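Of the protein chains in this complex, one is absent; all others appear in place.
Presenting chain A:
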Amino acid sequence: MSRKRHCLVPETFGLKRRRERGPVEADPLRGESGSARAALAELVQLFPRGLFEDALPPIALRSQVYSLVPDRTVADRQLKELQERGEIRIIQLGFDLDAHGIIFTEDYRTRVLKACDGRPYAGAVQKFLTSVLPACGDLSFQQDQMTQTFGFRDPEITHLVNAGVLTVRDAGSWWLAVPGAGRFIKYFVKGRQVVLGMVRKAKYRELLLSELLGRRAPATVRLGLAYHVHDLIGAQLVDCISTSSGTLLRLPET
């Protein structure tokens, strides 16, 4: 503990000590440091599209981005920038107020249009996608915003809720949602518990990352072990310790 801090001390005086770094083994999942956008591109590759018959856009989680971009503040700022530019949407997943799903706007738009094709609420959804989505990049919408700024009437808002595009948050405010995301959330919550249970049942409650990824995924883990491991690391549900044989995942004591 004191070694790290004493290394910080010369830095405050403007001197930098250069040390020879031995060759660091690149673990299969760790060792990435890049921008949030590169992390997102990689994470959507991990998403199993075939499982949902391509009806859902590929969803990545904010905690997974933290696992790939080690500095969280930088990751948050980059995600906020992408959100402001309109390239991604951030969705509130229902099970945990802190878990945010991240979807590329293009994917979201195409999937939602495909999902509401031919249904009675298609008109309201199209109006929503064309007028509200580009204008307002937030996670939630308010009553007066929808009625006054964007000109939606109450029946149209009900259509949007029936379509699954909006979810009720409070009296007069709604979260943005993905139609059909219920199955994804069910698999995700189950899979997270199972992968965490795998670490918990190990001896001394710790597992080498390479060993965990090498195990056969139990049937309940439908989204893939790598997907869940990124999320667990980023959400700090397991501690990541680098050892000479790779990264070790250990359950925190508290």
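Side notes on the structure shown:
By our rule, a contact is a pair of C-beta atoms (placed from the backbone, for glycine too) under 8 Å apart; a residue touches a chain by one contact, two chains touch by 3 or more; residues count from 1.
Here is the rule we go by: contacts and distances are computed from a predicted model.
For the chain of the complex excluded from view, the name given in UniProt is "DNA excision repair protein ERCC-8 isoform X2" [choices: "DNA excision repair protein ERCC-8 isoform X2", "Salicylate carboxymethyltransferase", "BHLH domain-containing protein" or "Trafficking protein particle complex subunit"]. Annotation: of A:142, A:193, A:210 or A:242, A:142 touches the absent chain (contact as defined above). From the options A:54, A:154 or A:170, the residue with contact to the chain not on display is A:170. Among the residues A:37, A:72, A:190 or A:205, only A:72 touches the chain that is left out of the figure. Taking the complete complex into account, residues 1-2, 4-10, 12-14, 17, 19, 66, 71-73, 75-77, 80, 97-98, 136, 138-140, 142-145, 169-170, 172-173, 236, 254 of chain A touch the chain not shown.
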